[in-house]
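Missing here: one protein chain of the complex. Every other protein chain is in place.
So, chain A:
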Amino acid sequence: MTSPGRAHIEARTLREDRWWLQPLTTFVVFSAFVVYATVRAFMGRDYYASPYLSPFYSPCLGDCVEGASDFGQPFGWWPLSAALIILIFPLGFRMTCYYYRKSYYRAFWLSPPACGVAEPHSAYSGETRFPLVLQNVHRYFWYAAVLVGLVLTYDVLLAFRPMPAEYAVGDGETSGVHMGLGTLLMIANVVFIWLYTLSCHSCRHVVGGRLRHFSKHPVRYRLWTWVSRLNTSHGRWAWYSLFSVALVDLYVFLLATGTIQDVRFF
């Protein structure tokens, strides 16, 4: 900023607006989420309140409570919380996401904190070296994220299952299809998860962005235009899905600990 030859101006920035507000908000909200998610992932309990399974624990492949494992328990020997087995996939997906990268480079690494505000670091090599060069694996996490999305969609279907007998308020309430506030929250969550996953830049590349001749691939061109439209709001889906995942987990936690009762519609 003050290199020889440039206009000599001491100030790190001459911006007078509240440029620090956005990185600060990001910092606070992300940190809160990370703390919450870490606590919940390590707890290893209160993640299942039939028929709802917390998204942090889905698929539940470890030594999970009865009814939570719909895909078997291949990691039944795993001594720690079952969330930790699958955590790497959503975590890796979001950590390497182009939108989240922008957000945390700005809010946590201050590189740069905001546009036209000098960063505090004296050297900078971007994403050219280890470990940041690994951001380039993002598309592999996207492949995994599609599978996770399918599993979460399946969970939503399961959330329509009848409730167990002890939740029944009146006679016959446990039989047949059920829907409660939990089901609704899970539907909202899975919608945001899909919007987030399908608006991904790697998805945009894979479906058609990598082509040089749109004209020779009309179907892929059409798909690309759809993904491109979603992609313009990718950041919004990133936030919404972050909140919805935490909310569904919190709801399941409150049910499982008996703090609240599920609101049942039918």
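By definition in this document, contacts are C-beta pairs under 8 Å (C-beta built on N, C-alpha and C of every residue); 3 or more make two chains touch, one makes a residue touch a chain; residues count from 1.
We adopt the following convention: contacts and distances are computed from a predicted model.
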>> Can you match the unshown chain of the complex to its UniProt protein name from these: "Amino acid ABC transporter ATP-binding protein, PAAT family", "Cobalamin-independent glycerol dehydratase small subunit", "1,2-phenylacetyl-CoA epoxidase subunit A" or "Succinate dehydrogenase/fumarate reductase iron-sulfur subunit"?
In response: "Succinate dehydrogenase/fumarate reductase iron-sulfur subunit"
> Taking the entire complex into account, which one of A:Arg161, A:His205, A:Arg236 or A:Arg264 touches the absent chain?
Replying inline: A:His205
> Can you list where chain A touches the absent chain?
Replying inline: 1, 3-9, 11, 13-17, 98, 101-102, 105-106, 111-112, 115-119, 121, 123-128, 132-133, 136-137, 139, 201-202, 204-205, 209-217, 221, 231-232
